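Complex shown without one protein chain; remaining protein chains in place.
Each chain carries a letter (A, B, C, D and E) given by its place in the written order, and its residues are counted from 1.
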Amino acid sequence: MDEPVVYLNGAFVPESQATISVFDRGFRLGDAVFDTARTFRHRPYKLREHLERLYRSLRYVRLDPGLTLEEMEAITLEVVRRNVPRLQAHDDVWIHQIVSRGPLRRGGPPTVVILTEPLPFASFARYYKQGVSLITPSVRHVPPQTVEPRAKTVSRLHLVLAELEVQQHDPDAYALLLDLEGRVTEYTSGNLFIVRDGELVTPVVRSGLAGIARATVLELAEELGIAAHEADLTPYDVYNADEAFLTSTSKCILPVARLNGVRIGTRIPGPLTRRLLETWSARVEVDIVAQALSHLPPAERAALEQEKG
Amino acid sequence: MDEPVVYLNGAFVPESQATISVFDRGFRLGDAVFDTARTFRHRPYKLREHLERLYRSLRYVRLDPGLTLEEMEAITLEVVRRNVPRLQAHDDVWIHQIVSRGPLRRGGPPTVVILTEPLPFASFARYYKQGVSLITPSVRHVPPQTVEPRAKTVSRLHLVLAELEVQQHDPDAYALLLDLEGRVTEYTSGNLFIVRDGELVTPVVRSGLAGIARATVLELAEELGIAAHEADLTPYDVYNADEAFLTSTSKCILPVARLNGVRIGTRIPGPLTRRLLETWSARVEVDIVAQALSHLPPAERAALEQEKG
Amino acid sequence: MDEPVVYLNGAFVPESQATISVFDRGFRLGDAVFDTARTFRHRPYKLREHLERLYRSLRYVRLDPGLTLEEMEAITLEVVRRNVPRLQAHDDVWIHQIVSRGPLRRGGPPTVVILTEPLPFASFARYYKQGVSLITPSVRHVPPQTVEPRAKTVSRLHLVLAELEVQQHDPDAYALLLDLEGRVTEYTSGNLFIVRDGELVTPVVRSGLAGIARATVLELAEELGIAAHEADLTPYDVYNADEAFLTSTSKCILPVARLNGVRIGTRIPGPLTRRLLETWSARVEVDIVAQALSHLPPAERAALEQEKG
Amino acid sequence: MDEPVVYLNGAFVPESQATISVFDRGFRLGDAVFDTARTFRHRPYKLREHLERLYRSLRYVRLDPGLTLEEMEAITLEVVRRNVPRLQAHDDVWIHQIVSRGPLRRGGPPTVVILTEPLPFASFARYYKQGVSLITPSVRHVPPQTVEPRAKTVSRLHLVLAELEVQQHDPDAYALLLDLEGRVTEYTSGNLFIVRDGELVTPVVRSGLAGIARATVLELAEELGIAAHEADLTPYDVYNADEAFLTSTSKCILPVARLNGVRIGTRIPGPLTRRLLETWSARVEVDIVAQALSHLPPAERAALEQEKG
Amino acid sequence: MDEPVVYLNGAFVPESQATISVFDRGFRLGDAVFDTARTFRHRPYKLREHLERLYRSLRYVRLDPGLTLEEMEAITLEVVRRNVPRLQAHDDVWIHQIVSRGPLRRGGPPTVVILTEPLPFASFARYYKQGVSLITPSVRHVPPQTVEPRAKTVSRLHLVLAELEVQQHDPDAYALLLDLEGRVTEYTSGNLFIVRDGELVTPVVRSGLAGIARATVLELAEELGIAAHEADLTPYDVYNADEAFLTSTSKCILPVARLNGVRIGTRIPGPLTRRLLETWSARVEVDIVAQALSHLPPAERAALEQEKG
Partner (left out) sequence: MDEPVVYLNGAFVPESQATISVFDRGFRLGDAVFDTARTFRHRPYKLREHLERLYRSLRYVRLDPGLTLEEMEAITLEVVRRNVPRLQAHDDVWIHQIVSRGPLRRGGPPTVVILTEPLPFASFARYYKQGVSLITPSVRHVPPQTVEPRAKTVSRLHLVLAELEVQQHDPDAYALLLDLEGRVTEYTSGNLFIVRDGELVTPVVRSGLAGIARATVLELAEELGIAAHEADLTPYDVYNADEAFLTSTSKCILPVARLNGVRIGTRIPGPLTRRLLETWSARVEVDIVAQALSHLPPAERAALEQEKG
């Protein structure tokens, strides 16, 4: 077999044959939820935490996937087991579960999809050295009385619109969304931390997903004796931070270089960001930065290594 | 061939084979828009207006479908032409175009789907006689700084959640959404009108789609010399209306019986609602109510005919 | 004398003669505040805390009752003393003080009413076994820039409207109000707690009364070594709670079975809820649940005892 | 008989005996609605319009008064008929209907009260000559998703608080409330109009009662060929108006002298305000200003007559 | 004399000597208002309308300039008279009045400044041919309950921040601000119009200055028989407009090419925009576009003339 397999409603099928009906409510109404874990060294990381969050999303949208969490876990592990042999040593994968409410106007069973996808390290590797640029778009995050932002749903067009707006301005920038009151929430794929007076501060999880990478950083901080707390933040706080970084499943911890053109801190990564990256790397026995850089062309990698942060 | 055809990215395929990849951005990110027209007497109605609205939605989400409006129209007519022979005389169809941004992380072409679907008259026919019950859910409509509510996008989970909440309370009720300021917007599939002192009033099109059925009612009202205007409405206005009705592509004009249990007006349909329904019926040469009722079992139909509104 | 006495502006009168003028500002303008304590075993419970809260409400509305807190307390105790002999052993009473600004447009003295009322155990007893159903109505709690929600005022029509809306959907359900930002506040007569990962969480007291039963639960939790904190909660948090319960003067702690039809937790009451109920019962030397159940007809009580939560 | 009669739940009783139970939901929960008409020359004015508004308020709070509008009208006329003989020639009365949901927790019939009260001309007469001072308090009007501001309910504490705040600053000033977005709504007992470039402008009836005096002014304006329209107004518009006046049942049209200390216009009343007052006076065959002034002590009246506006 | 004169608190001084104290409240607290008119053919245009608006701003901030409107006008005309001789034929000037509350903590007289400044045609001339790019920044316009946006005050930092944010993304773009509800307001120096179905639509003047250029366009439209109305607009409306243009004192009518990268309409200027520009030019006997282009270097001008819109 030369393509990854996908679990689709009870069967394991090659990726190119993993299709759903144009009548599926996920495709027609955004009526689906998902979650995304990853592997380190080809082994799933915190899969259970991700599945628990998936089941919280399912409960929020009143959707019974027809599988217990344990069954979902077992199938997920089987999908990973089947797809891992195709990977190169320095690769790792995203692990996605997507559950939709099934066919429109037909009352059928839900659609359950489980698949893996190689982590696109090349697309973000250089930001470990250069830091990423953030822009606050004019689009605002969805308020909880419309759709709970902590539920991971596929009705994500506002995030797509935020990204399109930001990339129109700078194709390399990421969108940092504000909520309707002007508070910082999250970027399109994860959370933000700032460092201020030697402490970590991250927005209150009110709008925005309670990221599992975010939780990992809070654990690491506790381990390292670094104080960390939640607060309502605005762009003013980010502009004046000593350091800032993003957290996400794929990137773990990604240094931020600027927000709306304002340079944050003086080095990339900042000292505390670097320490957290090293501690996380040690925990998973993967040099997170080195792995990402290994996916770049050698010349680009060499150039990055020479830049000073 | 014994199933309807669907246009899918350049080909006409049987409905059961019309599938999209699980990597499609419509399925994974709600990153798609659509529109829905219908036939009367098996002929498309105001197709051009629907396509113009589709192209407004596309422009809003910066999505180039790869087809001109005229090409989209020609293909749509072809889909209808192929599917109409399968219909019974008293049937009519919805005509849907759905356009997503194509595959995730692969930069491919957009996905274009055009399909027809028999109008589900049996599901709403009795409301022409009994009126439908509306409930205002606690879920609020999406604000325009998150996603423009007038763009018809598939990121519609808030509407699904509103419907689930309402149907938990009363399986036959429809959800009438309020916006974040508490103003009436629209129900999950169309617009609301009230009659007050002999005039039509409908919410300002600010949140909520500028429905084409709504526009038809405004044309009919002008034709009949009935004053009509837009205003900010709250539930108080609906409770105290002389009549109320919904407009949608499939139902044209559907009388409302109550909102949150409060009876609206004294007859179903109210006299002005009836007049609008008759005028629309004359215009399309279809008795709108009779067509819907003809899809009910004879006994149910007879019982309804005997009820007084 | 065979009816309870009521204190009314300096006199003790039989309940049926306790009337106020139709010109009273409480009746005409909602210009009055109140508080409600209760007895356990016919003895007032935390009366002083309730009176302190009453005086905070009075200060908020700039109303001088013409009595010091100590005088109000003494009269209250006298009302209780006079009315308690009429009670059966398993009864207990609510103790209400109501203070209005007195006659409209006449500048008279305030109206002070103190009365007791038998606790209506029969109306809520079964929820200790079955849990109560909550619904979030479309009506929102009053914002503090209109009227401070923590002041207990008789301008409570929004709570009545919330209750009417909810009971239209389900006559047995209670209304859990959201605020204008979509955050959970309180139910119409008290506070909400959820249990998450072995900890108690209750909405920040920002909108909603700082309930005295809520404070009691926080004391009990501290006594039992259960962590408890305030947070901004949305329905998502309640759907995904391990347990949930309401607190109020009359019900102490009432298990929640579902919110908007979504089942909360797996047992009624949940283990932590049960422990809190038992600890409170011990503290007041009343089996709270048994007392409530004793007011049900024996057959209903027996049926409830056999249900498993 | 030497006191006015009051209609109370089926009986006509002397005012001093018109009392309601301390268990009435109007007194305890603000669960009541009302309306207020008046007489001119001892004859009710636009009573039918007031009753229609009362029934809209009743429908909004789902309260059936147990009387048809026609019955309510007949009883009202009887109350007026009985009380009018006690009036002096230059007096007129307010006519109030108040309907509460009846006794708390006892499921009884609603409470219906109908009464008259002499118009307190002396309290506002001088403002016809001097203009009234308005202040915008920090308290905001109630939003429609809490309680519809157009329903006349007795849950009016926010209006009382606004008045207390304003009268703390200036005992003679009236409170002009803003809504949560900072738009001008109404003053505590009626509506505001400004004159700008020879046209009348009044806030959109969104928050605030659709006053019947306001409607009368719109009729008079049409009669006189004065353009009038609704708009969203802020204090900026009032400060810069050529004239401003209030409308209410008791005062008809009351000139405004200043808002927050800023003088409005140059004469009291302004020319257009004066014309409207005269036209209204002609319509009801009462010199509105003269009648009010006739209730002042002669010396005060003389002083006022000499002031130039 | 070889520099323009400035009127400063009673004296006419050379521009380089026109200075105010560092204790001036305008400099220290943003406690000042201003207005800006212009000349056509060296003659002031609609100066009276501008002064009336200045006096509305003054009244709003309770600032008495110590000069009547007529005196302010006379001095303004004198400043223009003195400065015009220095202009070249194709030049025109801005005319600014700035009035601050004078010295901080010293209770002195207000500061009144009147000056002219050559219109910077070279900075915007090319947009008549190419259209200008708009971007909606994440910064929101000030709400009227903070500072009335229609008052022209010097507390304009939010507009500066909006401009900085936008120019960080594209140095040539202008900032189109949204209000807190996500509605389009104005750009940093004037108003927006869109053309839709042959009609002009411009945002309701609620947030944003009631521009005098905007008023001129409305007059021209009436003259030309073009329907024009106010409405609440969002970016969706602008993306889907047939044409769009800005209005301001200096630019009169400036075609818009795109919003957030989305191309508006098909030609620059659109046919209706062109007609309005020509009619305005005729009215003031200045070819508005030609005058602006005449300030460009000949090569740039020639290149622009050859571009097709």
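Rule of thumb we're sticking to: contacts are C-beta pairs under 8 Å (C-beta built on N, C-alpha and C of every residue); 3 or more make two chains touch, one makes a residue touch a chain.
Please read these numbers as outputs of a predicted model, since none were measured by experiment.
Among the displayed chains, contact with the absent chain in the complete complex occurs for A, C, D, E.
The missing chain, though absent from the display, is touched by one residue of D:D170, D:E223 or D:E307; that residue is D:D170. Interface note: of C:V5, C:A151 or C:A173, the residue touching the hidden chain in the full complex is C:A151. Residue positions on chain E in contact with the hidden chain: 6, 8, 18-22, 24-32, 34, 61-62, 98, 100-101, 105, 113, 115, 117, 120, 138-143, 145-147, 153-161, 164, 180, in rising order. Where chain A meets the chain that is not shown, the touching residues are 178, 181-183, 232, 234-236, 239-240, 261-262.
Although one chain is not drawn, its touching partners on chain C can still be listed: residues 56, 59-60, 62, 143-145, 148, 150-151, 181, 204, 206.
In the analysis below, only the chains that are shown with their structure count from here on.
Each chain's centre was taken as the mean of its CA atoms, and the one lying most distant from chain D is A.
Chain D and chain E have Cα centroids lying 44 Å from one another. Counting only residues that touch two or more partner chains, chain B has 62, 138, 140, 143, 145, 178, 180-182, 235, 261.
If you draw each protein chain as a dot and join the dots that touch, the picture is not a line, a loop, a star, or fully joined; it has some other shape.
Each chain pair that touches appears in this list: A-B, A-C, A-E, B-C, B-D, B-E, C-D, D-E.
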